[in-house]
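Before I ask anything, let me first share the structure, which is written out below as structure tokens.
Note that one protein chain is taken out, while the other chains of the complex remain in position.
Labels A and B are assigned to the chains in the order they are written; within every chain, residues are numbered from 1.
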Amino acid sequence: MTPELGFAATVAALVLAVYGSGAAALSGMRRRDDLRRSAERAAVGVFLLVTGCMLLLVWAFLTFDFSVRYVAFNTSLGTPFYYRITALWGALEGSIILWTFMLSVYTLIVIARYRRTQPQLYPWVLAVMLGLSAFFLLVMTVPAPPFQRLSPVPADGRGLNPLLEDSGMITHPVALYLGFTGFTVPFAFAMAALIVGRTGEEWITITRRWTIVAWYFLSLGLLIGGWWSYHVLGWGGYWAWDPVENAAFMPWLTGTAFLHSVMIQERRRMLKLWNLTLIILTFSLTLFGTFLTRSGIIGSVHAFSQGSVGQFFLAFLALVVLGAFSLLAWRLDRLKGQGELDSILSRESAFLLNNLFLVAAAFTVFFGTVFPLLSEAVKGTKVSVGAPFFNLVNIPIFLTLIFLMGVGPLIAWRRASAENLRRNFLKPVVIGVAAAAVCRLLGVGNALVLLCLGLVAFVAATIVMDFARAVRARRRTGDGWLDATWGLALRQNRRYGGFVVHLGILVLAVGVAGSQAWSTQTEVTLARGESAQIAGYTLRFDGLHGEEESNHAKVVGTFAVSDARGPYTVLTPAKKFYPQEQTPIAAVDYRLGFLEDLYLVLGEFARDGSHATIKVQVNRMVSWLWMGGLVLTLGAALAILPEPRRKPAPARAGQPATA
Amino acid sequence: MRPAGLLLAVALALGLLAPPPAGAQPAAPASPAPGVAPTTAPGAPPAGAKVPVSEETVHEVAAQLRCVVCQSLSVADSPSEIAHQMKDIIRERLAAGESPEQVRAYFVEKYGTWILLAPPREGFNLLVWVVPFVGLGLGLVLIFVVLRRWSRRPTAPPGVDRIDPAMRARIRREMAEDEG
Partner (left out) sequence: MTGPSRLLRWLIPLTVVPVLALLAYGFRTDPREIPSPLVGKPASPFTLTAFDGTSLSLEALRGRVVVLNFWASWCYPACYEEAPSLERAWKAYKDRGVMMVGVNYQDKEEPARRFLSQFGHSFPNAPDQGSRVSVDYGVYGVPETYFIDRKGRVRFKQVGPVSDELLREQIERLLAEAA
């Protein structure tokens, strides 16, 4: 019953989406309100049907309905309750449902917000979003249907991939998809703007908050992915330049570039063509990412490919990219820039450099990810491209970007005078160099780390000094402390939200630099009662014991850890044995700290518990990555706050608003 | 642009000269050919004096090799058993007097170039190393050209027709608020 019901709902939703997209497009062409309303109703219908599908699937998971193939392949009788729900997006078919669901929710929000306020653009936005939903529904119907009947019904399911039984699993795909689908709305508005011919700043102003929210969730998804990799996979790292990691990183890079360059278009009305290109690229890269995960053309630890899904996605990607760029080419004459500069040294050029380096990083990642294919196509040899390449090329790029983060916000528009440069940058540069010197004296030897820390200090100084200067100015005009600081941040929330985000990135950068340069590890075999020393910690192996969980058995090792001050903690790394897995899964145990984490992986052990091999890592500064993410969250939240209502003041009419 | 350009040049130079924090030192590889790596019995590298081996060197070599079971992880990073054993093999070969390049070449001889985490810098593979920097350079040139073009355009007097619709609507809205 359930598989048939679900499949019917999917087909119905597909039909509605196709109809709705056509109706919306037609209503845009002919200005017909009845068609528009009909399309809106279709969108509501799609939302209801897709939600129904999701709920039906969750119900099937909760009731162990193994007649549904997806349920049987991704859970078992022993899978814990909460993982049975999150198994919804644990594999290919479910992830498509999640994507479609988010798309339908965003469509409803678009309808609610813009049906009255944007009469010209809105029908086309609706058409594009319903058209995209239709594609994903098509994938749900033909190559990857979640509602396939399994017959005969097995007594037990295969179970969830053990690596996915983790809190990161619950949140990472959701955050990532919110980011990916979030970029659909600016893209749809961009297409609408091209179709209608209103290629000015309008579509950018409207979608500003969407872009920030989508960017934020993408950042969050990437960070959670790093956290998951760190505490589950047992290698103590958070980023491996795996093809699918890269696939999510590329839209983040171009999305960040887009975030910045739209500011130029808003202020100076330049770069129209470039901004449209960027959003098309960003959206296409999100599709490319899902294509890569599902096509199996590049091997990856993430890939969960199956059947002909890959071809569907490639065809879709081709359609979107060719269509969007053709629209762009068609409207080329309306995209002439109108700005001019007085000097090459200006904020515009800083932003352009920012864009260049971000896009260069995205291109590098793309080229490196795709190069194995190219090599095979041209030379017939199989090569692989991994961390050494990506690190070598991207590190200079990221360092330059950090530098630009300090320069961009403070350098003047149009032309930066010598006075402007001195006032804003002299002290921060001195602080940066001094910081690097201090670190050198403290024993930091690695040149790249020194450069990074110096740049971080430089940028932090520019941010703090700018804020301090603005607060001082407000105090001079009579504002109290609270109003001067808090009030300032709220009034100019875009600017200071951006600053806080930059601060978050700085914290992250310090975390990355520190963890790469200062972490240490060792591997040691201990007999019961024996101790080992690493980096100031003493570890004593206290024995093994076995435990039974609902869907796996595990062997747990107990290690008492003490440092110079006395007993520190007890760590219990384990090896989990799942019946459906060929090799045991390591369960890492760790103790997080502000400056360093202690990280233990259990290796080989003797059956009788007489000795065990462990890999011990002291990972330094990794917590700074997560802290940076927190700061990022605050900054993004600040940036999307609604503009504060202006207090009406006498004789102020006609003055343009600030920032 | 000049300070930015200078620092960019410094950063690029550092990035190219200094080893990346990941620890992989891309060295010029010996092309895999039979007879370069000793094909005596496995696990018994050429008989000779034992050379003291630093774990760092083992780690360095291991960081350039791809773990065959993990995908995208280096042998140095991978927690798997086979990676462990490959590290033992690396250690043994280094102790027997082989240079890191020779150990690398041994693995390439057995597994093919795919075992390397980054393609050797020769022939067609040079492309992947060169193209990003060339692209960056071209981009810089392009930006320079665009900026010069912008800074040469005559400044038009600001006029009412220069305000775009969004700004105009906003001004109207705020004027209405001020009055209301």
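The rule is short, and it goes like this: contacts are C-beta pairs under 8 Å (C-beta built on N, C-alpha and C of every residue); 3 or more make two chains touch, one makes a residue touch a chain.
Quantities reported herein were computed from a predicted structural model and do not represent experimental measurements.
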Exercise for the section: For the chain that is not shown, enumerate the shown chains it touches in the whole assembly. Expected result: A, B
Practice task
Kindly state which of the options A:G310, A:G432 or A:P573 is in contact with the chain not pictured.
Solution key: A:G310
Completion exercise
Out of A:I85, A:L374 or A:L490, only one touches the absent chain, namely A:L374
Exercise for the section: Could you tell which one of A:T184, A:S295 or A:S349 touches the chain left off the display? Expected result: A:S295
Problem - Among A:L62, A:A318, A:A527 or A:L630, residue touching the chain not depicted - result: A:A318
Problem - On chain A, residues whose C-beta touches the chain left out of the figure - result: 291, 295-299, 310-311, 314, 317-318, 321-322, 325-326, 328-330, 332-333, 370, 372-374, 376-377, 382, 582-583
Practice task
For chain B, enumerate the residues touching the unshown chain of the complex.
Solution key: 32, 34, 39-43, 68-69, 81-82, 85-86, 88-89, 107-112, 114-115
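Note that only the chains that are shown with their structure count from here on.
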Fill in the blank from the handout: Taking each chain's centre as the mean of its CA atoms, chain A sits from chain B at a distance in Å of 21
Problem - Interface residues, chain A side, partner chain B - complex - result: 200-202, 205, 233-237, 240-243, 245, 269-270, 299-301, 337, 339-345, 348-350, 352-353, 356-357, 359-360, 363-364, 367-368, 371, 374-375, 378-379, 381-389, 391-393, 395-397, 399-400, 403-404, 407, 446-449, 451, 513, 516-517, 523, 586, 601, 603-604, 615, 645-646, 648-649, 652-654, 656-657
Problem - chain B residues touching chain A - in the complex, by the definition given at the top - result: 1-2, 4, 7-8, 11-12, 14-16, 18, 20-22, 24, 26, 63-64, 66, 70-74, 77-79, 81, 84, 112-119, 123-125, 127-129, 131-133, 135-136, 139-140, 143-144, 146-148, 150-151, 153-156, 164-167, 170-171, 174-175, 177-180
